[in-house]
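Attaching a single structure in structure tokens format; questions to follow.
What you see is the complex with one protein chain gone and the rest in place.
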Amino acid sequence: MSSTAAGSKQSTVKQRAELALNDEFLRKAVKFTTERLRSGKKSASEEHGNWDDWRERGRQIRLHTIAHLDYYLNLFADNARANGVHIHFAQTDVEAVRIALEIAQRKQAKSVVKSKSMVTEELHLNRALDSIGVEAIETDLGEYIIQLAGETPSHIIIPAIHKNRYQIADLLSAEAGETLAPDTQILAGFVRKKLREKFLEADIGMTGCNFAIAETGSMVLFENEGNARMVTTVPKTQITLMGMERIIPSFEDLEVMATLLPRSATGQKLTVYMSAITGPRRSDDADGPDEMHIIIVDNGRSNQLGDPEFQELLNCIRCGACLNACPVYRHIGGHAYGGTYSGPIGAVLTPALNSNVAEWDDIANASSLCGACYEACPVKIPLHDMLVYLRRRKVESGNGSKLESAGMKGFSAVMGDARRMRSALKIGQFGQKLVVREGGIRLRLGPLKGWNTYRVAPSLPKHTFRDRWKEVDRDAQMKGKPLDPAVQARMEAIVKQRQQGGGHGHGGHA
Amino acid sequence: MKVSLFITCLSDAFYPNVGESMVRLLARYGVRLDFPPVQTCCGQPAYNSGYWDDARKTAATIIEAFDESDFVISPSGSCTGMIHHYPKLFEHDPVMRVKAEQLQAKSYEFTQFLVHVLGVTDVGATFPHKVTYHPSCHGSRLLGVKDEPLALMQQVKDMELVPLPFAEDCCGFGGTFAVKMANISGAMVTEKADHVLESEAEVLVGLDMACLMNIAGNLRYRNKPVRVMHLAELLYEGVERA
Partner (left out) sequence: MDMADTHKEWLQQMELQSQAKQKSFIDGISAKLGRPRTEQPPVHPFRGAPDFWRTFEWTAEERIERFGANFRAAGGYVERLSDMDEVRRFISDKAVEWSAKYVVRQGQPELDELNLEDALENANVAVWNSSVDEEWKARAAEADFGVVLADYAVAYTGSITVLSSKNKGRSVSLLPTVLFAVIPAERMRTRLGEPLQQFDAIGREELPAGIHFISGPSRSADIENDLTIGVHGPGVVYALIVG
């Protein structure tokens, strides 16, 4: 992934976010779409009912599969091979690309039609195909649009979230050689017609993989447009790129994933198409690929295995719910994250896959740790905790900022001792006199610059709570009432229960 | 029975009235709070920024401060939530880890204690204002404090509780995030304050002074006269008024 890593060095998430924050259309479009998806998810999960039980079941299935990934992946490979699929294993992006290109060359392919696949984005496969003279055509409407624009997806489910219909009309008009009106029906109609030809003449269909079923060797695709079905039905050769963690044990387990994924992604009960492909076409079938390849890709995934803090990342089912829930994503959009995957999952996944925490850490900083991602996640990945672990790893590897590091030393020195904290507050109470106006501080200097660009900072009152404690306590007791014996009994029971090992029952996810 | 107040550094230094309201309100139920003066900060700024060695130093101070307590009550879901991270923080220190788990088990956010331990939802308050409530992320999402504040607010006489649009969205505080990613944080707090204004409430109430300081700061910056207060303050003021 050297190319994206280099991208991160050219600019910081802060600079990229700056561009997004100043792009009025982008912010409005992202807000509008994420709000629509978020409320769709909310009503779909509420209507379905027992949502947390389903999430927990989904999480358990994913945990179980990843904990036994050696067994299930091996079983999948054996079964898919028995179905007549050519299975390939790629440890790295380079290897995966090499295999895909070799197949394309062997098939003397001129064009490849692709349905949406984040793995191929990760591998920058289109560029590689182009380099050997094979035309790669994205066929998902949104992906097609951003391919024409020469951009990358900014949302995992709605790739062209950042484009408006006028921009899209310009892109498609250039392709059509005539002016197309900025009307959704007209634009989509043009794409349908144009891509129909492409499907029919393409030598290879290329897909990603939502789930792979170990016990039957089947691969499963979820989509709304029908392009993934086109890609797996019309061309003579199918190549599927699959992250090695996409496995689930059985079709029965697919019911749980099919319950969680579409509802979390778009609020649908099921995507318009859910297809399970089990091998190439049977000898007397009249459609489906003659030859089918599945390339199983590691590319950094196995680095999370056996790491208790990050193994759960492999549970991700790529629904995009965390993007829609994330208040930071909503303000800055996907491109500000600078990697293939954006939003909270991208902020953690990108450095995890690349194993280069130090370079990517500024993305981990672009979070208020509000936990909306965790709450939205259909398989309960604790992304907010992982972001903290990433920050810690950066500090532990000696890549923390010098200034911040000194600041934190000062923080712990002061806050590790109440007397020092008290002295610091006294200094503050005295020092602020120069800048306090009407009980607030508006000065935009030093550490207050960022804060005071949007807010007035509060000033320290004359007395802290601890200064007032004795007086408040005395006064409160004078007006106080006796403790209800029933409450006393309850409190004693709670303490007793706690001593017997209970007592964690009053909230908290940890 | 030793019920201790974990005031949190922010309320201690900037918002002493929050602690005062808690002390006075609980005294009415016969709960005399204890205040161990050696307490400082929960260590969250260091923990969240990845400086766990520094976080451990402050966490150890808190663990020691409340070693003798039976219940530890705090006016912040976020700082109480931080205590839930202590076992992880000390995962390689068997002695401290056990102490951390003990502290976690006896720590309560203020409304959790009021509703679940004291069994109180009607404190007898009257508050004749239009009020909206911001559920802070750490308290509501990670600690699970959702129904408690609502149960308490519903019993306040003459108070009109109006919904806050997109209430569950983060206000953009996030500790050092507000400084490091000032413009993203600024966009978030501006949106949050917009929603507060949209609710047309006279008073914004919450359970975490950090978030409230953030939103209040933006409202004040824009010269919007919305009063911002902790629920403990609102309840006690309402009791005094009644």
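Per-chain numbering from 1; labels A and B assigned in written order.
Just so it is clear, contacts are C-beta pairs under 8 Å (C-beta built on N, C-alpha and C of every residue); 3 or more make two chains touch, one makes a residue touch a chain.
Computed from a predicted model, the values in this text were never measured in an experiment.
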> Pick from A:R165, A:K409 or A:R490: which residue touches the chain that isn't shown?
Replying inline: A:R165
>> Using the touch definition from the top, which of A:V272, A:I427 or A:A493 touches the missing chain?
In response: A:V272
> In the complete assembly, which of A:L19, A:M118 or A:A188 touches the absent chain?
Replying inline: A:A188
>> Using the document's definition of touch, tell me which of A:R57, A:R246 or A:R468 contacts the absent chain.
In response: A:R57
> Tell me, which residues in chain A touch the chain that this view leaves out?
Replying inline: 29, 32-33, 36, 50, 53-54, 57, 60-61, 64, 67-71, 73-74, 77, 79, 82-83, 86-89, 91, 106-108, 139-142, 145, 158-160, 164-165, 168, 184-185, 187-188, 191-192, 195-196, 200, 215-218, 224-227, 229-230, 232-234, 244, 249-256, 258-259, 266, 268-282, 284-288, 291, 296, 298, 302-303, 305-306
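What we mean here is this: only the chains that are shown with their structure count from here on.
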>> If we count contacts the way the header does, which residues on chain B are in touch with chain A in the complex?
In response: 1, 7, 9, 11-14, 16, 18-20, 23-24, 27-33, 35, 37-41, 43, 45-55, 57-58, 60-61, 70-71, 81, 84-85, 87-88, 104-106, 108-109, 112, 116-119, 137-138, 141-145, 168-170, 172-191, 213-214, 216-218, 220-221
> What residues on chain A touch chain B, complex-wise?
Replying inline: 14, 17-18, 21, 327-328, 331-332, 365-372, 374-375, 384, 388, 390-396, 400, 404-405, 408-409, 411-412, 414-418, 421, 425, 428, 440, 442, 447, 449-458, 460-461, 463-469, 472-473, 475-477, 479-484, 487-488, 490-492, 494-495, 498, 503-504, 506-510
